[in-house]
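With one protein chain held back, the other chains of the complex are shown just where they sit.
Up next, subunit A:
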């Protein structure tokens, strides 16, 4: 018999269901349990950088907004530093910068938004720089395993970004790039399937 590899098996994912707010954002479910809800402030008021607001909707395959989705975002500060011990420069991260946000939609319209600062370019692999981006993770009823994607900014040079350039079909790259809607404001709609389906990442 072949020897067995003694790794454990990863726990299987299950959908977060329609009531994910109870656990992760109980205020949105209509009650208060915790002193503070987590992920409400991505970049504190004293953090240097360009203040931005991002809004959008998540659309299903019929074009309808997903009104029960919960999103989490993760990003670097304006110098491209992540507040995490694995970032070699993490000691220099902007004070008050958490980099992580938890975002819920309006139950009637499906619209979501968050306020933050624009991230800087971050190191990628083999010394290649990645264009400024925000990482997204989505869960909802009907999503069996959380979906990862990224949002880039339209004004930046993407020609050398290792992720965008690895999207085989150039027309799909624009699904990862937000639209500028005003000074410091961006729109980023995510399409789960169908025309203009967003590129999702297997990270």
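Assume contacts are C-beta pairs under 8 Å (C-beta built on N, C-alpha and C of every residue); 3 or more make two chains touch, one makes a residue touch a chain; residues count from 1.
The rule is short, and it goes like this: contacts and distances are computed from a predicted model.
Hidden from the displayed complex is a chain whose UniProt protein name, among "Protocatechuate 3,4-dioxygenase subunit beta", "Cytochrome C oxidase subunit IV family protein", "Succinate dehydrogenase" or "(4Fe-4S)-binding protein", is "Protocatechuate 3,4-dioxygenase subunit beta".
Touch with the chain that is not drawn comes from one residue among A:104, A:117 or A:147, which is A:147.
From the options A:66, A:117 or A:178, the residue with contact to the unseen chain in the full assembly is A:66.
Residues of subunit A in touch with the missing chain: 6-24, 26, 29-31, 33-36, 38-39, 60-62, 64, 66, 68, 72, 74, 76, 82-87, 98-100, 107, 122-126, 130, 133, 135, 137, 139-148, 150, 162-163, 166-167, 192-194, 197-203.
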